[in-house]
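Mind looking over this structure? Questions follow.
In this view, the complex is presented without one of its protein chains, the others remaining in place.
Letters A, B and C mark the chains as written, and numbering starts fresh at 1 in each.
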Amino acid sequence: MDITFKDVGYTYQVGTPFESRALHEINLTLRDHAFTAIIGHTGSGKSTLVQHLNALLKPTSGTVTIGDRVITPETNNKNLKPIRQKVGMVFQFPESQLFEETVAKDIAFGPMNFGVSEEESLKRAKEMVQLVGLKDAVLERSPFDLSGGQMRRVAIAGVLAMKPEVLILDEPTAGLDPEGRRDIMGMVQRLHQENQLTVILITHLMEDVANYADQVVVMENGGVVKVGTPREVFSNVQWLRDKQLGVPETAAFADQLIKKGFQFKQMPLTETELADELLPQLP
Amino acid sequence: LLGRFIPGDSIVHRLDPRVKLLMSFYFVGIIFLADNWQTYLFLFLFTMVAILLTKIKLGFFIKGVRPLIWLILFTVLLQMLFSSGGTVYWSWGPIVISSYGVVNGIYIFMRFVLIIFMSTLLTLTTPPLSLADAIESLLKPLKVIHFPVYEVALMLSIALRFVPTLMDETEKIMNAQRARGVDFGEGNIFQQMRAIVPLLIPLFVSSFNRAEDLATAMEARGYQGGEGRSKYRVLSWQLADNLTILAFALVTVVLVILR
Amino acid sequence: MAKIIDVTNLNYRYPQQTEHPALKDVNFSVDQGEWVAIIGHNGSGKSTLAKSIDGLLPIGEGDSGTIKVGGITLTEDSVWDIRKKIGMVFQNPDNQFVGATVEDDVAFGLENHGMPREEMVTRVHEALKRVRMLEFAKREPARLSGGQKQRVAIAGVIAQQPDIIILDEATSMLDPEGRVEVLEIVRKLKEEENMTVLSITHDIDETENANRIIVLDDGQLQESGTPEKIFAYGNRLIAMGLDVPYAERLRTALRKRGTIVPAQYLNEEGMVDWLWTSHLKM
Partner (left out) sequence: RLSARSIAILGLLMALQLVLGKFPVFGIWSVRVDFVFLATFIMGWWFGPWWAGLAAVICDLVNTLILGGSGTYFVGFTISAFLGGVIYGVFFYRQNMSWWRVIMATLIIMLVVNVFLNTLWLTILYKTPFWGILPIRILKDLILTPIQVLLVYWLGTNRNMLSLRDRL
């Protein structure tokens, strides 16, 4: 399911004194089965952009095409629900959406809203708990008795249980420790590779972009300023610095080495790539 | 962000919030004195002068009437239809439109409008925080009867400080649940009631967690009750404040004479 | 050097979770002017340790040990004096902002100590200037970024002029810019005021500034050493709740490919220099 933006603009609180333009002239295609990372400063419009992907927001100008559904400013608010089942959204700090008395019920909540039977939903809950790396024993516990990292996984399981085709994650590892970050990102990568999920990731962590994404969208002041593969985007270290976007550690390190006279065929993005390229240049 | 305060530099803006608060209470009191067209006209003129002094457009004041418009129309209509006396213009069974009724209706309308204008004047010209300070300051005498003034003031300021935070949070949770297939405000009454469960529980839980964090931070910064605390924010009473009180006193005298 | 924090045989259990102790026999001390980073994965007891030093935890039966701050033993009577010596910055920028505006928040701690208003005004002004938030003095917290809110929290600490600043995962919820700003300010405070810093963190940049790193696991002190020593643990750092520094990752990757790499940990600069000199020898 491709998602296409055509001349999309979005303005908050149109017609009030607080009117503010959050997006303008967005033209973008997010391909089926791709892993896209969206980067940019806080306030650059990333979160507004992704809320168009499951029709939580409708464009104030232009059109968003999600699979075979076309969303325009005139689209009726009803009947948007099927889109939200197909495009699952994990908000930042998603543990704040937990509310049920047990983990199982909370995970089953989403699918049941989309008409899946209770029995089937609870069965999915059991699957999803394993998928996000938790033990069956948590199913009957209150989600509020779990640790922060476990709550985060339950919340993600709650979205996965809807069996979406597209998974949007807004900084899914914010506030977690390195181990938790690695686990969550590993899980996302598995979902992408094994379950063929289209993944859209908002992140500040350039390492994650370099390691997992195959397309990067760079946003600034409500517009898209660059789209490309991680290597294309990260090759120009100076451009990244000018935009104050943060440079992946490998690229930054390689950049220092280039200044010292090292040469690389292409900009290395991970330490293994860098090591491979360094090997022939060392005694 | 909060409330309806419109920043400005008028003489009304600069008045001590305590004076504005007290006088807006007092105004509700003296409006009971109005009982004929002279008194109503006088109060109307007085209110208009006050509004003029704020340098804020009249439209903002009229907006304050909007939420009560049905109550106003309903009250005015009942007054007009069911009070008898004077010349009868039209009647049908118990329903009578008389000159007395029409005049009464107009008075009631004026009463509504004047009260709303005056309290709107307060909220438009006074920042929320100043009003909170004023409330605290005016509660202070209650310390004599062991009323927990400091604690209440602190709660009030915490409440004000967290309203925008919780507004954002509410919005966020609603979006998250919408993404999980919840429709807010749609369907029959039971569906609508069911829809708020996934909103309310997270809100209560998050408020509780925030409060715990906040309490820890407060204690880490040496908060041990209201005793012995000093205050960073101060209010200062000036000549204009005394003059305002004088003006209201004069209005009262005039009203009594005009009655 | 004088020990400004001295913890001996500290044992702690949370009232609700009596079966599992949060801290077991913890012993450690911090010197005046030292920057100590405490690391450990989530649930290892780091935050518990920080809070117990400030007397912020309810003490029950079976909790034992002594905590001395600036020579004073922490007791129910001395806790308020000790809190004056310590400024804490917590994880969630929103939940520690007490005041309705920036300046009110900075003044909150001073008000608690009954400081005369004139002095408060100068201290608030000075503190906001130090964290470069002066122009935001009248702002409400809802209009600030996470990093700005944390800077205000630090201003609140500065205004109280404590000897110690404890950062309890203070940068973990910030975006990269916010993180850099906050760390820069803390670094300056330490240099200019000789303030003692205790930072609980997962962030590698934060630990690089430290003089010493302490590793907690399951409520016990596992390890203590210079960043160089701790960073050399390579991939084991992840289980300790810390990222692996980039230079260390590269050193491991090169070693795996058979390159003879230096035996000890090198920081990034050191790594570049070493690569460069080896490169020249070719």
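We adopt the following convention: a contact is a pair of C-beta atoms (placed from the backbone, for glycine too) under 8 Å apart; a residue touches a chain by one contact, two chains touch by 3 or more.
Since we're looking at a predicted model, the values are computed, not measured.
Considering the whole complex, the hidden chain is in touch with A, B.
Here the missing chain is touched by one residue of B:46, B:162 or B:232, and it is B:162. When the missing chain is restored to the complex, the residue among B:95, B:200 or B:246 that touches it is B:200. Among the residues B:21, B:56, B:96 or B:255, only B:21 touches the chain that is left out of the figure. Among B:11, B:152 or B:258, only B:152 touches the chain that is left out of the view.
As for the chain not pictured, it touches chain A at residues 99, 101, 142, 144. Interface with the hidden chain, as seen from chain B, comprises residues 2-4, 21, 24-25, 28, 64, 67-68, 71-72, 74-75, 78-79, 82, 108, 111-112, 115-116, 118-120, 122-124, 128, 131-132, 135, 148, 151-152, 154-163, 165-167, 170, 184-185, 189, 192-193, 195-197, 199-201, 203-205, 207-208, 210-212, 214-215, 218-219, 223-225.
Here is the rule we use: only the chains that are shown with their structure count from here on.
If each chain is drawn as a node and touching chains are joined, the picture has every node linked to every other. By the touch criterion given at the top, residues 41-43, 91, 145, 172-173, 175-177, 202, 237-239, 241-243, 246-247, 249-250, 253-254, 256-257, 259, 268, 271-272, 275-276, 278-279, 281-282 of chain C touch chain A in their complex.
Interface residues of chain C, counted against chain B in their complex, comprise 51, 54, 56, 80, 83-84, 86, 88, 90, 92, 94-101, 103-104, 107-117, 120-121, 124, 140-143, 156, 160.
Every residue of chain A that touches chain B in the complex is listed here, in rising order: 51, 54, 56, 81, 84-85, 88-89, 91, 94, 96-99, 109-110, 113-114, 144, 158-159, 162.
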